[in-house]
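Every protein chain except one is present and positioned as in the full complex.
Our next item is chain A:
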Amino acid sequence: MLVGYQSWAFPKNPMILSTAVIGGPMEGRGPLADDFDLLHSDLRMQQKSWEQAERMLLDETCAKAIEKAGLSKDNITFFIAGDLMNQIISSSFAARTLSMPYLGIFGACSTSMEGLALASLMIDADSALYVMTGTVSHNAAAEKHYRYPTEYGAQKPPTAQWTVTAGGAAIIAANDGSGNHPVVTRATVGRVVDMGLTDPFNMGAAMAPAAFDTLVSHFRDFDLPYDYYDLIITGDLGKVGHRILLDLCEQHDVPIPRDRFADAGMMVYGDIPDVWSGGSGCGCSASVAYGYVQRRLREGSLKRVLMVATGALLSPISYQQKDTIPCIAHAAAMERIEGSQSS
């Protein structure tokens, strides 16, 4: 149901039946290691190439989500996925393995919430029984695709970010009224915002205005009090972008309490110094949303969480041609409603 200019409300409270998150070695060193279902110690994951490793990671994550939901893959009506590779091969090849009706999406690192919003919309409109949405990113595959060969020694500036090796998947279903599962209540589709930044090693600063735009739109469309959410997690802005976002809120008089903000890029690696400004990649917001947040919603330590996943929509060609970096952010609200009844 359209609310305001660019948001959807989900009055039937589609529920997150299950989620799965699988990570790599670096993620195992971070503070969120316990929130992963499985961690690989080998970055190559016994595959022949980085691309195959990424694909396998998504395959595995989807299989885990289906297993945790107690379903079989024939039960899933639609599969919505995206990733960072050219022609989103990881998602399409995973869809081949799963052989489900499939919609491929691209939102760069915002893919997780784009997928979750679309999946919830389908369920809320009774257009599907179960929708699985997933995304994946792999550090070495992204380095190869966007930057340098993985073994090339380059010194990066402190604004650079470390692509997360992780797959995240969620299965959305109609609310059964039990109140046992977190629900998706709202979503805001972001606009592409480009403030003219060109440095691919500083995507936090490029994406922060997109996150701000979506955030403001979300609160405007739903007319929510600014302290409605227990936690607002932005995608992968990292330390640099997170600081800019907080200052933007202050400058534009958006009184969201500062302690309610967190950033997936900062959460996933904590204080590991090798990651510069923090984590990034599709797997970053996906692993935080489907791992950390889901676990805490299910435990009850968090009740209302707004996830604002940000994406930098650049390509290796566009930045070589000196184009600026267009950015986007999609928001989805996940809540725990005790004994919720589907209306």
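FYI, contacts are C-beta pairs under 8 Å (C-beta built on N, C-alpha and C of every residue); 3 or more make two chains touch, one makes a residue touch a chain; residues count from 1.
Rule of thumb we're sticking to: contacts and distances are computed from a predicted model.
Its UniProt record calls the unshown chain "Stage V sporulation protein AC", which is the correct pick from "Thiol:disulfide interchange protein DsbE", "Stage V sporulation protein AC", "ABC transporter permease" or "Cobalt/nickel transport protein". Touch with the chain omitted from the figure is made, among A:R29, A:R191, A:R220 or A:R243, by A:R243. Which of A:P101, A:P158, A:G177 or A:P255 touches the hidden chain is settled by the complete complex: it is A:P158. The omitted chain makes contact with just one of the residues A:N202, A:T234 or A:S280: A:N202. For chain A, the residues in touch with the chain missing from this view are 48-51, 144, 148-159, 195-198, 202, 205, 208-209, 239-240, 243-244, 247-248, 251, 277, 322, 324.
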